[in-house]
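The complex appears here minus one protein chain, its other protein chains still in place.
Here is subunit A:
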Amino acid sequence: MYLNSIVIFLVYLCSSNVFSESSIEEEGSGRYTIEGRVFPLSDYQIQTNWQANTRIHINGGEFLGFVKRDGSFAVHNLPSGSYIVEALNPEYSFEPVRVEINQKGKFRARKVNHIQTSLVVSVPYPLRLKALGKTRYFQQREQWRVTDFLFNPMILMMVVPLIIIMILPKMLNDPETKKEMEQMQSLTKFELPEMSDMVTNFLSGGAGPGTSAQQSKQKQKIKKRQ
């Protein structure tokens, strides 16, 4: 119950600010200055000229501020109201802050929360804007690694059969298994047909491989007779 009443009060306050904006402007009185300081990342990471490249946008560029050498900034001539203050730098990202100036000239700063707009997380004023980190605009390109290379399907395709052919038989030095292997090999023995044979066979009238074998045997016999 207590919490609820606070929230309602805040909403009222905010809306009254919005309503009063125009009337204040007409009067031309009550111009305020938002002040603060920008802190870059730790010393060794900063650019040489980061102050000149940093801008302060208030309400998305409605008012502008620039940063001095010591990192401080001041945005002048603001009527009372609610403002979002952001520090912009092409290399670093900063968190925006909402600053509310009431009609009496009292400042209050809080974190920007677009989803729960009534939630208040106060931050100190004058503002202290710290860089969250270096902005990463680019994707990291994949590095060339040995493991990546080895687990490449094409490399696997070459390496695994090589292991099976070359290394496995040597590892199996056991005589019994060797015998078994030989038996297996003799069972699955087949001759790779020679390319030249096939071509000659094809040209010599398309006779089957059996006949060609016979022919060669005959030839051998002839040779022996000679």
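Just a few scattered comments:
In this text, contacts are C-beta pairs under 8 Å (C-beta built on N, C-alpha and C of every residue); 3 or more make two chains touch, one makes a residue touch a chain; residues count from 1.
Keep in mind that, in the parts below, contacts and distances are computed from a predicted model.
Its UniProt record calls the unshown chain "ER membrane protein complex subunit 1", which is the correct pick from "Protein Mo25", "Elongator complex protein", "GPI transamidase component GPI16" or "ER membrane protein complex subunit 1".
Only one residue from A:64, A:121, A:150 or A:198 touches the chain missing from this view: A:64. Within the complete assembly, residues 14, 18, 31, 33, 49, 51-53, 57, 60-64, 66-69, 74, 76-77, 82, 86, 88, 90-91, 93, 114-115, 117, 135-139, 141, 154-155, 157-158, 162, 165, 182, 185-186, 189, 191-192 of subunit A touch the chain that is not shown.
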